[in-house]
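In this view, the complex is presented without one of its protein chains, the others remaining in place.
And then subunit A:
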Amino acid sequence: MSSPSTELTRRMAIYEQFHHISRWADTFNGDNSPNIGSSTIVPADVRLKNKAECIPCEQVEPSISDQETNKPTDKIQRRLAQNREAARKSRMRKKAYVQQLESSRLKLAQLEQELERARQQGIHIASASDAGYFGLSGTVNSGITSFEMEYGHWVEEQNRLICELRTAVQAHITDIELHILVESGLNHYYNLFRMKADAAKADVFYLISGIWRTSAERFFHWIGGFRPSALLSVMLNLVVVPQIEPLIDQQHLEVCNLRQSSQQAEDALSQGVEKLQQSLAESVASDLCSGNYGAQMVAAIDKLEALENFVSQADHLRQQTLQQMARILTTRQAARGLLAMGEYFHRLRALSSLSAARP
């Protein structure tokens, strides 16, 4: 296939192909993917068609005598056929390229949405320049990244549970059905405590900093989460005042006792954490002038386990508070209490967004 006329037509066909590609594939400068893509996407029947269209060329090529007698017509025919072929291939590649663009666009929109959602929750987004989550060795703490993801899902599920509970309360369903929903709501909080325990093992400072929560929620944090007695105060106001499901005197007394017990326990744990802070500072600061810090770091790391224990105790206190409330309140009151809690945290999250968006 090396006669001058075929060379010429082939070169022309190739030129036309490049011309087509350069017109709409400028953005893929060094990237051969559209071409590769198109060749993989081109369906089988098109390939067969290619072969079929090649046949006239192959039929014409070998007979040199024909070529000499019908030179102009043959050349034109061949060129036309090759042009058609090139144009069709070009159209196929363009189609594949556009499809790829469309799916990339969709993916980008999805990622942007996720990022926005994560930002609203104040999740620490590690960027390339941020040393925070990549640590000294450049590795990502997978326990923490998976916690962040799980927490995102937790919040979504929380919103869904609250909606379901709200509908149920307004719809006057039976106490038994409502009880099931209340249990789901409580278990959802207990799940969070389990997740937090794993995260504390991965990085206790991260967990206790509350950076995984929104800024307003963090403002009210006590040892890595909400302060039980503060929540009880909120609940007392929300359940008693509206008079919808008022507490009877006995219940009111029990909730007040629970709040006082919780306050005493919180004070004790707070003082314990302060002592640990002092102790940790002493470990880190010991022998500063020597320059090496190996032994001091080992002593400090031992204290991290103690910190983990405090976080665990704080979450245990939260869990106990919720369980005691569920015991003291009727199912309907507990449902309203959970709704109130859910709304309270939702508002704190909204306040965080508003605070961040202030001009």
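Note that a residue touches a chain if its C-beta (ideal position, glycine included) is under 8 Å from a C-beta of that chain, and two chains touch if they have at least 3 such contacts; residues count from 1.
Just so it is clear, contacts and distances are computed from a predicted model.
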item: Which of "Centromere protein I", "Proteasome subunit beta", "Guanine nucleotide-binding protein subunit gamma" or "Monothiol glutaredoxin-S11-like" matches, in UniProt, the chain that is not displayed; value: "Monothiol glutaredoxin-S11-like"
item: Touch criterion as defined above, residue of A:S184, A:S233 or A:Q320 at the omitted chain; value: A:Q320
item: Candidate in contact with the missing chain, chosen from A:N309, A:T330 or A:S353; value: A:N309
item: Which residue of A:I248, A:A268 or A:A281 touches the chain not shown here; value: A:A268
item: Given A:A216, A:L258, A:A300 or A:L338, the one touching the chain that is not displayed; value: A:L258
item: Interface residues of subunit A (partner: the chain not displayed); value: 254, 257-258, 261-262, 264-265, 267-269, 271-273, 275-276, 279, 306, 309-310, 313, 316-317, 320-321, 324
